[in-house]
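Every protein chain except one is present and positioned as in the full complex.
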Amino acid sequence: MVSLRVKKKVQNTFLFLFAFLSTIIAIIPLFSIIFEVIKNGIEAINLDFFIQLPGPLGESIGGIANAIQGTLILVTLASIIGVPIGVITGIYLYEYGKEKKSTLISFSVDLLYDLPSIVVGIFVYITVVSPMRSFSALAGALALAIVMIPIIAKTTEESLTLVPPTISEAGIALGIPKWKNIIFIVLNSAKNGVLNGIVLAVARITGETAPLIMTCLGSNFWFSGMDKPINSLTLLIWRYAMQPYPSAVKKAWGAAFLLLLVALALNLLVKSGGERK
Amino acid sequence: MKTKIEIRNLNVWFNKRQVIYDVNLKVPEQAITAVIGPSGCGKSTLLRAINRLHDLIPEAKVKGEVLLDGKDVYKEDPLVVRRKIGMVFQKPVPFPSMSIFENVAIGVKLNDLAKKERLEKIVERSLRMAALWEEVKDILESPATSLSVGQQQRLTIARTLALEPEVLLMDEPTSALDPVSMKKIEELIVNLKNDYTIVVVTHDMRQAARISDFTAFMYEGKIIEFNETSELFRNPKEEITEKYITGRIS
Partner (left out) sequence: MPRLLDIGLNELVSITKRMSDTAEEAISMAVNAYFEGKNVRDDVYEKSMKLKELKDEVRDLAFELIMKYQPVAIDLRTIESTLDASYGFSRFSRYALDIADLTNKLGNLTECDHTKIKHALSIVQWMVSKSIEAFETKNVELAKEVIKKDDEIDEIYNESLTNAAQMGKVKDIRCVIADILVIRYLERIGDHACQIASAVGYVVEGKYLPT
């Protein structure tokens, strides 16, 4: 009997150690990435970094101001397009998603969700960039919006579904029409979840590169119009990281560091948002 | 007594399976009518057929008439019907993202029934009728979820009363509550009967005996007996009724 107890204890401890070590191994890349980015990126941070244009490639002075501006413009525009469409699609899927007539839409949203973002980029290239004969901020924003929509649609639908049906029923019992019930009662109750989904989608597209490669190209100058190329943090990293010029690489590290901070900030926002009950 | 609601030849099916068989019932005005019966006998289904909640369920089919003051609710605007016939559910469901004040006002607001200025008066009146005003008058802006379960149920009653319905349908309103809250709600319901026609579905026969003026006994989708409560509980006419209320079958 004693040996059985000891045996169990040994097994338990062994399994625990195994699980613990596996977790450590999984986290190591994350921490090493963060470490490297901070180590290399922090050197690049100074005032110039934030307010100056990069200048010609290889220039040791300059900053990534236009990339910051570009990312802000692209994300904002993409959100203006993507969030309303995403939320409304999410509401539609919540209310009608199970019906036969909606299988096409439901399936399409799932497909779009899984679509590699580079394919989205190609699509926008063919449909917008080619006819316009120019890479443009508009195309970039559109591509990002297309990436956003299925994410927001799914999280919105899930958040709505998490609202207990008793709440929806109670709303209907008050004699309000179905659409008012969905928006003012159910969606209202799912507010937190929906907003979290939006914040996560924004965090995601802030870090997207592939769709932008074929749509906005990148630039060394300030934003000059929706129909002209535009720079972004991700494009800059992509362009500069493998250049032979140390100044370029330094700028890339700086941009990476900035992106890391943004991702951290947005995730903290979601965490605190989740606790707002 | 005058009849407020008359149910005629009501039949209800769920996915082709019949659950309510030819129900005929006259609900007296300004009185409390209890509906009792074993689980699954169709009491909740019957209740929900009165305020047309089955409209939302594609698997449900309803045939027959439910007359409110002589007019068939199935031929009227369902939204108007639901404003006149309010419902309180078993699980207290305050809207979680709203304050106490907002919860009570929301039905009125979304139905565009009152201007902003009148809302405060309406909320106070409803909370008073639900015997909750004194407990919450200083914390109206707090989240509704900060109230105890018993208070939450009174809150949902206030929310329903804010619409000034004529009828109150209550689906096991106290089964999720502790005995003290249950007692408070029972007292509240009895007080309300002067102004409303009330139908209470309950699995607690004693509760039906305590608070109702009339009792309907349902079994397997049919109304077996309907009578004044004291008569039904002292001298039931049907054998099944007697078997059920004496606890010989459940």
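For clarity, chains are labelled A and B in written order, and residue numbers in each chain start from 1.
Here, a residue touches a chain if its C-beta (ideal position, glycine included) is under 8 Å from a C-beta of that chain, and two chains touch if they have at least 3 such contacts.
This is a predicted model, so every value here is computed, not measured.
Enquirer: What chains on display are touched by the one that is not shown?
Expert: Answer for the hidden chain's contacts among shown chains: B.
Enquirer: Out of B:E6, B:D22, B:E65 or B:E242, which is the one that touches the chain we can't see?
Expert: B:E242
Enquirer: By the contact definition given up top, give the residues of chain B that touch the hidden chain.
Expert: Where chain B meets the chain not shown: residues 205-206, 209, 233-236, 241-242, 245-248.
Just so we're on the same page, only the chains that are shown with their structure count from here on.
Enquirer: Cα centroid separation between chain A and chain B, in whole Å?
Expert: Spacing between the chain centres: roughly 47 Å.
Enquirer: Quick check on the complex: what are the chain A residues that touch chain B?
Expert: These residues of chain A touch chain B: 164, 166-167, 169-178, 180, 184-185, 188-189, 191, 277.
Enquirer: Going by the contact rule at the top, pick out the chain B residues touching chain A in the complex.
Expert: The contact residues of chain B facing chain A are 51, 53, 56, 79-83, 86-87, 89, 91, 93, 95-98, 106-107, 110-111, 145, 156, 159-160, 163.
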